[in-house]
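A protein chain is absent from this complex, but the other protein chains hold their places.
Going in written order, the chains are labelled A, B and C, and every chain counts its residues from 1.
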Amino acid sequence: MKRRPSGGLLDRDRALRFSWDGRTLSGFAGDTLASALLGNNVSTVGRSVAQGRPRGVMSAGLEEAHAFAQIGEGGATEPLVRSTGVELYEGLVARSLSIRGVLSPETDSGRFEKRYAHADVMVVGGGPTGIAAALAAGLQGARVVIADEGPELGGALLRDRYLIDGRPAAEWVRAAGLMLAGLPEVRVLPRTTAFAALDQNGIVLAERVSQHLPIADRSGLADRRLWRVRAKQVILATGALERPLVFPDNDRPGIMLASAARAYLHRFALTPERIVVFATNDDAYRTVFDLHDAGVVIAAVLDARDEATGGLPRKARQAGFEIETGAVVTGTIGDQDGVLQAVRVARLAGGGERLVPCDLLAVSGGWDPNLNLHQQRRGATRWDDRLATFLPGAAVPMQTIVGAANGRYGLNDCLVGGREAGLAAAAALGFAGTVVPAPSAGDEAEGEHASVWHITAPDGDESRSFIDLHRDVTVAGVTRALGAGVRHVEHVKRYTLIGTGVEQGRSAKVNAGRAVAGGIGLDFAQVGVSSGRPPAEPVPFALLAARSRGALFEPVRTTPIHPAHVALGAVFEDAGQWKRARYYPRPGEGMSEAVVRECLAVRNGVALMDASTLGKIDVQGPDSAKFLDRLYTNRIGTLKPGRARYGLMCRLDGVVFDDGVVMRLEPNRFFVTTTTGNAGPVMEWMEQHLQTEWPDLRVWLTSVTEQWATVPLVGPRAREVLAPLVVGMDLSKEAFPFMAVKDGVVAGLPARVARVSFSGELAFEVSVAWDQGLALWDALLDAGSAYAITPYGTEALDVLRTEKGYIIVGQDTDATTTPADAGLEWMIAQDKDFLGKRSLERPAMQRTDRKGLVGILPDDPGVVVPEGCHLVADPNEATPMTILGHITSSFVSPSIRRSFGLAMVTGGRARVGQRLYAPMMNGAPAVTIVDPVFYDPKGARRDG
Amino acid sequence: MLLIRCPWCGEREETEFRYGGQAHIATPRSDVDDASWARFLFHRDNPAGPFAERWVHIHGCRRWFHIVRDTLTHDITRSYLPSESPEDAG
Amino acid sequence: MADSEGMAVRLQSLPQATQVGFRVTLASQMSAANALGIPALPGVNRFIGAGGLLVLWLGPDEWLLIAPDGMVEWESRLRNAIGADQGAVVDVSANRVGFELSGPAARDVLASCCALDLHPRAFGPGGCGQTLIAKAQVILAQTDLETYRILVRPSFANYVAAWLEDGVAGVQGHAKADL
Partner (left out) sequence: MHPNEHALHNPEFLWRNPDPKPSYDVVIVGGGLHGLSTAYHLARNHGIKRVAVVERGWLGNGNAVRNTTIIRSNYLRDESAALYEHCLKLWEVWTEELDYEILFSQRGVLTLNHNLHEVREGHRGMYSNQLNGVDSEWLDAQAVKEFCPIVNTSADLRYPVAGGTLQRRGGIARHDAVVFALARAADRLGVDLIQGCEVTGFDIQRGRVTGLVTTKGRIGAGKVGLVGAGRTPLLARMAGIEVPLQSAPLQALVSDIVEPMLPCVVSNALHVYVSQAHKGELVMGAGRDPYTSYAQRGSFHILEDQMAAALQVFPIFGRVHLLRTWAGIVDVTPDASPIVGITPVEELYLNCGWGTGGFKATPGSGWVFAHTIAHGAPHALNAAFSLDRFETGALIDEHGASVAVH
């Protein structure tokens, strides 16, 4: 095509250079990549997927099936972008592409943003219908969002010559745009595509924020922005898409949709020299008028209908155009590059062909309402014979479909329909009363659309008659599928790959359905088309992730003592979202040395750790004890104020859910702890039962996990370290026995001190206000310096508790473990009910061959058998072997100076004394099953 | 992506809530037989159509409540308190 | 902490405050209000500021009192007013930290990470609610036309601040580009 010296919606003062397959070309501001290529006489923009045939630009918009390019450079390289939607910018780098995109491993600095918005009325589509709707609703005072994929509002009015209220439509668009801009509650979003329709009128938009700007001007700006709109009412003014026709060699560069030819003329000032227009409906006649007026030779006007009696054909005849009704294109001729040179024309009724030379063939197979968003909500469609397309059935609740999207193609219908929809949507929300202008246009009487979609190949070879232009699927391909026995369009799709391209077969769907219907002699209305699913337009992964990258991806939760851990050189582990100190290596130490040192400090001296991540719940109310008795497997109600008890909880199915310490502060007030990972779930579990099962109980819960920072001070010297820091608190074992809890002052800080121990050693667990945690830590470290106080991490804790045979829920237990399996049958109260108790009575829970917790001692005391290893009786058995259990915790114990661990094995403690094997790829170390308490079995050390 | 009306806080995005399964399941006495207990633990209506279910506004007021949601369309027709029955809720 | 003075929006940390959470039955709500010196406890999605105190609705039987730092006596005052059988009172002063986001673009910043409808027709000064900023639960209260208070658990504070700062950067980037 050639660029005309003037005209179009181009800024001729801004010439832009861009690169295409390494060649430097130029266009104007206002061009798309597609129009710029056409303006540079690049007619072949890629090769087809399967057959490698040359392909050109066939549309000016969403219908595009050929012109996909890879654009951008470095980390911003984006594969498979539709050239008809890419606005040209200075320095654009683009490459042709037919099959696969190539990704860049470089870092992408593009900023993809997300924004939430709320609207009374969301208008999708900024053509005449959408503008009229947004204006009507906006003038009533409703909060309106209107989005359109183009760089400016106008839609079809930008490509067609219409009059509104007797004036050029562009004037109305401009005036309406100004009015919309003046309404404070209206948000106009150009360059914005609505790509997903969610439940309850959630509409998701993709806005191209800076992609049209030269790279240098994008600094600080988002590349794209994801809008999550919640709308009370949705108006779908999404227009209609023009459909190609199927005939031999219908895929050449130079064959274009009829409306696209007008768009290239009016928006981009591009014209061919000789055009053939091949119509099946009245709208295509606009192409005849407009291109003729632009000086293009109208080589032929073919109309597949037997007669063309609508307003536009009549006008065309009056203007002297020769219209050949009942005439069709039966083939095309290309030059050595495959680019269109001439078309073969014949009468449908039969007779000879003639050749008509031309450099553009404009085709219109009719129009399909763009109903993707409607279909995403599973809105129904119905076949309409008169328009030969699918129209929407009933709209989904709180939505309206208007204008061309509803099969009302006339401009006046669009303006009236849009305005009425806008008023109705506003009125439904209580906005009414303002007088809203009622624009009008004179619609031509429209003739029926032809049902013709396919011109049979004169030579019977249907392998060049393309239905899906992107996927290279032909009539022959569909025929072959039907011959194989497939009937359903979804099977045809899968057999042929129709509709699976980047454009999701948008322009191919209806013709594919008709091919199937024709092939098996069914009514097309019953065959249907495959449904629309999100996204309506492809969107980059990065847009959906938006800002949830890097530091914003997930919270990093730390305790108030975290800076101290960092200063001590701690190695951290992730515990859910928390960072916990795993161990504190000193110079030259690896993990094992550090852990040994930390363990020995606990056993022989004094040590401290940060236990602030434990979940904490304040339980108050007269029924608190009754409530906790129903939750925990063991008895809580008998606990005396000032005392604490280890507690265990089951799920309803009897599986161990969580454990922790329950402290009774006052007769009607408890303080319970949970594991770090279950802080939220336990709180929810408690609230759920209070609210839904036992609303009669007077109990109130407050999550205080981050009200309290907790530091256990542990080891035989702990009492000595703590003593100088407390005021009026007798720390002796008589006055402050094991499992007692007292409120008081530690290091000048209001504190709660509990004598609970997860290591078997003397321990004072000190809790202070969260923001005072670091002060407490420093004070304890300071006070303990004379005793070589040692910070220890979760790894040492794991060794210490394993030495005592204490389980960690989720490590030594899994989703099948009952309290008895975990060796905690003593915690099951027989004289009360609790959540999960009934499940424990089921036959499978009572079997004696269930897995139970045991200790293991490897034969070789220097070998730590890895956690997760499975145990068998016969290491030489062929696979699949008879698995008896697995090792859940496994370490070297500095206290008993050998490797040891815990395991879950069938039969549990009945196997004590047995020798089992842990087969791995490189051997099968033997272990002996023992009682799971390895250290201080009598509990003699807990009082120091 | 549901928009759910919390009976207290009003309409909020689904991400603020947690699903709690079918509503109005009575906990049986603990002396029922294994079959009845299994039904309570594991069997839930799974209708294609209106379904009374529990949600909790976990990131809001933390209250449990019920809604009636059509599992075919995701349309939500009622939102009501646990103390109410699906019939008497407006 | 981004302190973007002079720009369309400003984010700052709030000083420490006494915070007391209380749950109270219908029977004792008037006593609680009396103790606080307000005519009634604030209703759904609202808060009341009076005499240096803020009282925020958190749920149908749950409120949060925010008082100047050090006024720990509010815990026992409220407990006495409510009565042990009619509710619970818990000192949660350390359980949340506060931010203030202010300026003409404050609502835009929140729209980048919070799905709540903050339009004056839907929210506005005196409004409060518990909601999400990105994946973190917060209490959000609008104190005047362009000012929001955000209360968050301390372990989520950095994360929430990062999201808000990122929202500020977005707003400022676009504002600069418009110049």
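Keep in mind that, in the parts below, contacts are C-beta pairs under 8 Å (C-beta built on N, C-alpha and C of every residue); 3 or more make two chains touch, one makes a residue touch a chain.
From a predicted model like this one, the values you see are computed outputs, not experimental measurements.
Taking the complete complex into account, the chain left out of view touches A, B.
Listed residues A:H491, A:K733 or A:R941: the one in touch with the omitted chain is A:H491.
Residue A:M881 is the one among A:A427, A:L600, A:L697 or A:M881 that touches the chain not shown. Within the entire complex, the positions of chain B that touch the omitted partner chain are 1-2, 13-15, 18-19, 34-35, 38-39, 41-44, 46-48, 51, 53, 69, 71-74. For chain A, the residues in touch with the chain missing from this view are 49-50, 72, 75-80, 99-105, 107-108, 110, 196, 198-199, 202, 204, 228, 376, 378, 471-472, 477, 480-481, 483-488, 490-491, 494-497, 502, 504, 533-535, 538-542, 544-546, 548-549, 553-554, 556, 573-575, 582, 653-654, 810-811, 814-816, 839, 842-845, 866-870, 872, 879-881, 883, 886, 918-921.
Quick note on the criterion: only the chains that are shown with their structure count from here on.
Centroid to centroid, with C-alpha atoms defining each point, chain B and chain C lie 29 Å apart. Listed for chain B are residues 13, 62-63, each touching two or more other chains. In chain A, 230 are the positions where the chain touches two or more neighbouring chains simultaneously.
Against chain C, the residues of chain B that register as touching in their complex are 8-10, 12-13, 15-16, 59-63. Contact residues on chain A toward chain B in their complex (touch as defined above): 198-202, 230, 378, 396-397, 652-653, 684, 687-688, 691-693, 695, 833, 837-839, 842-843. The residues of chain C lying in touch with chain A in their complex are 16, 21, 23, 25, 84-85, 87-96, 111-117, 119, 121-122, 134-136, 153-156, 158-159, 162-163, 166, 169-170, 172-174, 176-177.
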